[in-house]
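A single protein chain has been omitted; all remaining protein chains appear in their positions.
Letters A and B mark the chains in the order given here, with residues in each chain numbered from 1 onward.
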Amino acid sequence: MQRCQEEYKKEQGEKGEQEERGESHYVFQKEKFFDGIRTQHGYVRVLPNFSELSRLLSGISIYRLAVLNLNPQAFFQPHHLDADLVLYIAQGKGTFGIVNSETRHSHDVRQGDILRIRSGSIYYLANKDNNEKLTIVQLAVPTSRPGQFREFLAVGKNSYLSQFSKDVQEAAFNLRPEEVQKLFEPQQQQQQQGAIIKASEQQIRSIGGSSSHHGGESQRPFNLLKKRPTESNRHGKLIRADGNDFQPLRDLDLAVSVVNITQRSMFGPRYSTQSYEIAVVTQGDGTVEIICPHLASQKRESEQEQGREGEQEEGEQQQYERVRSRVTEGTAIVFPPGHPAVEIASSDKNLQVVRFEIRAEGNQQVFLAGPNSPWRRMEDGAKELAFGMKAREVDQRLDRQKETAFVPGPEERERERPLYSVLNFFDF
Amino acid sequence: MQRCQEEYKKEQGEKGEQEERGESHYVFQKEKFFDGIRTQHGYVRVLPNFSELSRLLSGISIYRLAVLNLNPQAFFQPHHLDADLVLYIAQGKGTFGIVNSETRHSHDVRQGDILRIRSGSIYYLANKDNNEKLTIVQLAVPTSRPGQFREFLAVGKNSYLSQFSKDVQEAAFNLRPEEVQKLFEPQQQQQQQGAIIKASEQQIRSIGGSSSHHGGESQRPFNLLKKRPTESNRHGKLIRADGNDFQPLRDLDLAVSVVNITQRSMFGPRYSTQSYEIAVVTQGDGTVEIICPHLASQKRESEQEQGREGEQEEGEQQQYERVRSRVTEGTAIVFPPGHPAVEIASSDKNLQVVRFEIRAEGNQQVFLAGPNSPWRRMEDGAKELAFGMKAREVDQRLDRQKETAFVPGPEERERERPLYSVLNFFDF
Partner (left out) sequence: MQRCQEEYKKEQGEKGEQEERGESHYVFQKEKFFDGIRTQHGYVRVLPNFSELSRLLSGISIYRLAVLNLNPQAFFQPHHLDADLVLYIAQGKGTFGIVNSETRHSHDVRQGDILRIRSGSIYYLANKDNNEKLTIVQLAVPTSRPGQFREFLAVGKNSYLSQFSKDVQEAAFNLRPEEVQKLFEPQQQQQQQGAIIKASEQQIRSIGGSSSHHGGESQRPFNLLKKRPTESNRHGKLIRADGNDFQPLRDLDLAVSVVNITQRSMFGPRYSTQSYEIAVVTQGDGTVEIICPHLASQKRESEQEQGREGEQEEGEQQQYERVRSRVTEGTAIVFPPGHPAVEIASSDKNLQVVRFEIRAEGNQQVFLAGPNSPWRRMEDGAKELAFGMKAREVDQRLDRQKETAFVPGPEERERERPLYSVLNFFDF
C-alpha cells in the first residue's frame, strides 16, 4: 500500500510539472492530502482546510474533504468526530456500527450509498469483503472549530479516556486504574496497531449481525446509483441526490452527485448557479478547465503591487484566467458557483467524479452549449445586439451542437475530423 | 456623462472637507464607489467591500452595494454574476430578459420596482426610453467568495467562453474555432464597445416583446410605491416591503424601504432594532447624524495605544461618538442596528433614501421622540428614577413633540423661531 502510494506520487510529480500553472487554486492532486490516520490496514487522507489552500476558497472554509480506505477485513475502531459527516461509498462494501446510550444502528453499505454520521456519534466500520478495498469519500462539517476537526478514539494506545487523571478514570468506571487501562488501552498486538486493525474471519462476521433500528436517529443509507440520471447520453451521465431524496442532505443543505464521462467525451461547458461543488475523481483520468475572473483580478492586483501596472493597456486587461489541469484518481477539484468549466475524459478511460454540492437547495446546472443553451431563448433583437449578427445566423450556429451536457470531446473530434470537416463545408 | 461626473466630484470635494470628521465609517460619498463597468452608454458603480471600508462593518462584509445607470436606449449585454442580486428601480423604466435552458422571463420595470436576480441567472437589460436614464440600486449577496463578486460576460471582447482552450470551444459548440470566435467575440463596432452598448430603435423595441412566463422560476417585480406608507405626515413618508410582500425578500431575509423627507424636515431620532440598513441617497441632499459607542471605544483604544491615556479622567470618557455628514445624490449610508440616527433634508430639496434592511424579519423601527416614544410607556416610578423629576413633569416635556417619525428639522424651526419661542413661553 505504502509503496504503491509512493510510486504513484513519483509519477504524479512528473506529470505535475507540466500542468501546475494556476491549478493550485481549484485543483488539488492526491499528494495535497495528508495522512489523518494510517496503519498497514487502511488510511484516512485529509485535504487541508480550503482557506489554507487558496484565499479564493474562503467561501467553503468551514468544510473539509477526506478519503477513507479500508483493506479487506480491516476494522476501523470506534470513535467520534467533532464534525458532521456525509459519506459516499465510492468502491467496495462495508458495515457501519453507530452506537449511543440506548441503541445500535448497523448499516451495510455498498458502492453508491450516501450516509450521514452526526457530529459526536460513536461509530466503527468494517470491510467484510475478502478481496475488495472499501473507499469512501467524506465531506466533513466541523462543529467545534470552523474547518477543523479531529478523531476522538475511545480505545487503543491513544484513547482519549486514558487522558483523564487516573483517579477520574477510576471514579468514572468504578474500576481500579489498572483495570481501566486494560480496558481502554489494551496491550494486545492488534490494538497496538492503531485506529485501523485487521479482524479475524469470525470477528468480522459478527459485526452488523444483530442490528437494531428502533430509535430511528440514524437514517439508512440512500443509494444514489438507483436514481434516474438527470442528464444522460452516450457521452456521459449525471446522477444527483438532494434533500428530497435523503433528509440529512436537506438538514445540511447539500447534494451529492456523480458525473460519469465516457472516454474522449466532455462534460460542459457549464456551471452551477449557486453551489460550490467539492469534487473528487473516483475513477479514470482526464482534464478540467475552469474560467475564473477572481484569479485574473488577483493577478492584476499583485502585478500592480510589483509596479508592473504599465505593461498592459487598460483596455487589454485579461478579465478571466483559465485554470487547466490534468486530473486523475484521487484528485480533488473545486468548482465555484457561476464559474464556467469543462471536464474531459482521457482517451482510454471513463472519468468518474463524485461531487458534494454546497448550499444545494435551488441550485441549477447551466449548460452553455447545445439545443437548450440559454442563448437560444433570447429575443431576436437581444440576439442581434449580443452577437452582432442576424438572429437567424446566431441560431444556425448554435444549432450545430445537438447534444446537451455531455458532448464529444476535442480528441474524439480529432479522430473524426474528416467527418466534421465535411459537415462544416456543407453547412456554411 | 463623464464630464458631469467630474464636475460633480469637484463640487463634492469642496463640501467634503468640512464634513470629513468620522464620516468615513458609516457615510460613503459617491466617489468611494469604483467603476465595475463603464462605457459611454452607462455604468455600474460598486462600493468596496464593507469590511475594507471600516472594521466596524465586518457584520455586513458579505454584502455589496452597487448602482447601475443606463442611458436612453442602452443595452446591457447578457451576463451572470456569482451573487444573488436584489434591485430597486430608483429612476426610469427598463426591460429585463432572464434566460435559462427552458424559458425566458421578461420583466418591464419602472420606478419603485423591486426585483431579484438569482446567482448564476443569465440576464440582460434595456433602457427602452428615448429620454430618461434608468438608475438601479443593487444589493449583491455573493455566492462564491464572501463579499466579492464578478460579472461573467458571455459575449464581446471579454467573453468568458473565449477563454476556454480553442479545441474545447470547438468541441462545445461543434463549430470551427473561427466560427466560435465570430459568435462570442464579434468584431462589429457595437460589441467592441463593451458590456453596455447602444441599441437601434428596432432592436430595442423587440426586447421584452414575446415574454414567456411558464416555469415560474423568476418572480415578477413588486412595486414598493404602491404600498401604504408605514409612517406618513407632511414632513415625510416611509414605505417598506419585506418577505410578506415579496417572497424573494423572505428567502434572503431582507426588506427594502424608501424614506422621503420633506425639505427642512427631519426623520428620527430613531434606530432599527436588529437590522443593518444599507442606504443610498436617490434624490436631494441633506445631513445625517449617527451616534456610535463602538467608534468612541475604538478611539479611546487608539489613544491609549499612543500613550495619551492620561489626558482624560476616567469619569469623563466620551461614551459615544457623533458621526455627522452632508449627504447628496449617490451617497451611501450605513445605519447599524441599535444606533440612534437622524436624517435631515436640505433647505431646498426633499431628501429620498432607499434602504436595504439586512436580517429584516422581526426588525422594528424605534422612534425616540414624539407621542409614541418608549419613554411615555414607563411607570411613574421608573420615569422618576430615570429622569430625576416628577413623572408629570417628564410627560409634559415629552408631550411637546406632537409628530412621530418625521418632524420639522432645525432649519424649519429657525424659520419659525418666533412662533416656537412664544409657545415655549406659555408652556413653562
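Operating definition for what follows: contacts are C-beta pairs under 8 Å (C-beta built on N, C-alpha and C of every residue); 3 or more make two chains touch, one makes a residue touch a chain.
Source: prediction; values computed, not measured.
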Worksheet item: Which residue among B:72, B:243 or B:340 touches the omitted chain?
Response: B:340
Practice prompt. Considering the whole complex rather than only what is displayed, give the residues of chain A touching the chain that is not shown.
Written response: 75, 77-78, 80-82, 84, 97, 99-104, 106, 118-122, 124, 126, 142-146, 148, 150-155, 158, 160-161, 163-165, 167-168, 170-176, 179, 182-184, 186-188, 190-191, 197, 199, 202-210
Worksheet entry | Residue numbers in chain B that touch the chain omitted from display | 56, 58-59, 266, 268-269, 271-274, 276, 289, 291, 293-294, 297, 319-322, 324, 336-340, 342, 344, 359, 362, 364, 366-369, 372-375, 377-382, 384-389, 394, 397-398, 400-402, 404, 407-410, 412-414, 420, 424, 428
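In the analysis below, only the chains that are shown with their structure count from here on.
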Discussion item. So chain A and chain B are the same sequence; what rotation in degrees superposes their CA atoms, nearest 5?
Written reply: 120
Worksheet item: Could you state the distance in Å from the CA-based centre of chain A to that of chain B?
Response: 39
